[in-house]
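One protein chain is absent from this view; the other protein chains keep their places.
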């Protein structure tokens, strides 16, 4: 009887321990409408979650968000949820809204808010992965009207990644490479996006693959 | 001897109490370049300070700031300094930068950041006074190019004042009234501003008078 | 016999004269999408034509046109058709497109093209009637975002009317007056427009009435 007890006790310890080991790795995907759509069926977050049960993927995307909108809701949507990793995917609206509503974000302000966000997350012990904004228009001959701006804001993010030692998912670079290989007709959309900005199935697949690969690299 | 002690003790209590009474009323003026210039000789903050020694007037204005920039530095520049009152004077750049650099602030974002700021300050026990953005151009015939926007953002601030029970300094209304009385030639600038936006001596005097009057009303 | 001849001669003179009287007065309505829609059933041009058979009303409106677009097609669409009167109704897109696509028209260029157009038409013996741009948004509290710009461009047109002795249809003034009387809830649209800019039935009726009244005054 005594041995049975000991055995059961040992067993339960082992089970609890293994449960703790299997406690999922919590990832928050923090971004704009692209990330908001990422939790839909076929979305990039859904794709990652479906193939990786040991991760808890939390979509925290809101349409129209710029870097300062993420900052405003960071405490509630990120810090309070104590994730292991945050993937920040922002910048498209900071550029795009200059053209659509004269309400883009100045580069120096983009840097201030992005830096403040990284610092607060890292202080809370969260690993931060940053993504460059992929595309506004998929033409490969550098004639999408905001290519210059997107390249400039992507450089800012690459520099922030170095400065704060964050892992980078260089979506801008990867999307261009994909389009150079797969968009011989120099189309505006339809290769990785439905509408020059939002992801089609191929786009969701590409982002899921790139983010997932990076998540695995930072986990270890 | 015993009575002398008691007398001295009582006296010192009285002195300390009166000192406490005279501890200055701490006011932070929180805003953009207009407020940054307010601490210069002749500036609106300087004018208020010079005539009211029982107040401690702290200028916290930074050129180019919009509502979200104030939010970003609120903790350091306001909350940590534990003022009795904060006067928020922001909105000009939120409108103006739409035209100058396509980086203005959308109305819904303006409301979100402004509200968040008021709530955090009020939670910290600080009285909040809000100002409407005065002018971008002083013409009185409603032909300044951003009059419509300024009127719209001023309405937002008036509504926030009601919603959060903040005292309002309606600079936009007062500047228009002053110009209707003093700008018969419908000039763009030179009446209350040097350059359509920043205050000249008459402008600094008007703002100082209006803010001071409001400060006295909230103090009691 | 002699009397019969005289009678027939007199009769034919009368007939010829009356024919000349009935040669329709040719009017070209020259403008943007508002005028393009004016020739539809219920449109302002259709309304005028239906009630005035002695006028030949020709709609020459093209969507998205600004003052320089009118200038480009003036020879083909106006001068070559030898109208008695041209009603120029332009300016909304010159202002609006600043916000929607950063492709508005600078005030000095607006004046250059408008003046050149008036001069060429008047040199061709055409009477020119000019209209101020009515509204972009119908709110009556001066908070439509481009009210300042519309007021400014309307002033330009009023000045051009004086300078070149053109008759003015001050739609901007009349629309505001109508809205002050009929828009107590300060709505953005639905009073004279369907969408802040394009005319609903009441708007078409108002423009038809105002333009028709002016046409009658210049005809004599």
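Letters A, B and C name the chains as they come in the text, with residue numbers starting at 1 for each one.
The criterion applied here is as follows: a contact is a pair of C-beta atoms (placed from the backbone, for glycine too) under 8 Å apart; a residue touches a chain by one contact, two chains touch by 3 or more.
Because the structure is predicted, anything quoted here is derived from the model rather than measured.
Chemist: Given that one chain is not shown, which residue among A:93, A:146, A:193 or A:214 touches it?
Modeler: A:146
Chemist: Quickly run down the residues of chain A that touch the omitted chain.
Modeler: The missing chain touches chain A at positions 102, 137, 141-149, 151-152, 155.
Chemist: For chain C, which residues touch the unseen chain?
Modeler: 68-69, 71-72, 97-99, 101-106, 109, 112-113, 116
By definition in this document, only the chains that are shown with their structure count from here on.
Chemist: Taking mean CA positions as centres, which chain lies farthest from chain C?
Modeler: Greatest centre separation from chain C goes to chain A.
Chemist: Quick one: most central chain, C-alpha centroids?
Modeler: B
Chemist: State, to the nearest whole Å, the distance from the C-alpha centre of chain A to the C-alpha centre of chain B.
Modeler: 39
Chemist: Determine the centre-to-centre distance between chain A and chain C, using the mean Cα coordinates as centres, and give it in whole Å.
Modeler: 54
Chemist: So which bits of chain B are touching at least two other chains?
Modeler: Answer for chain B, listing residues that touch two or more other chains: 102.
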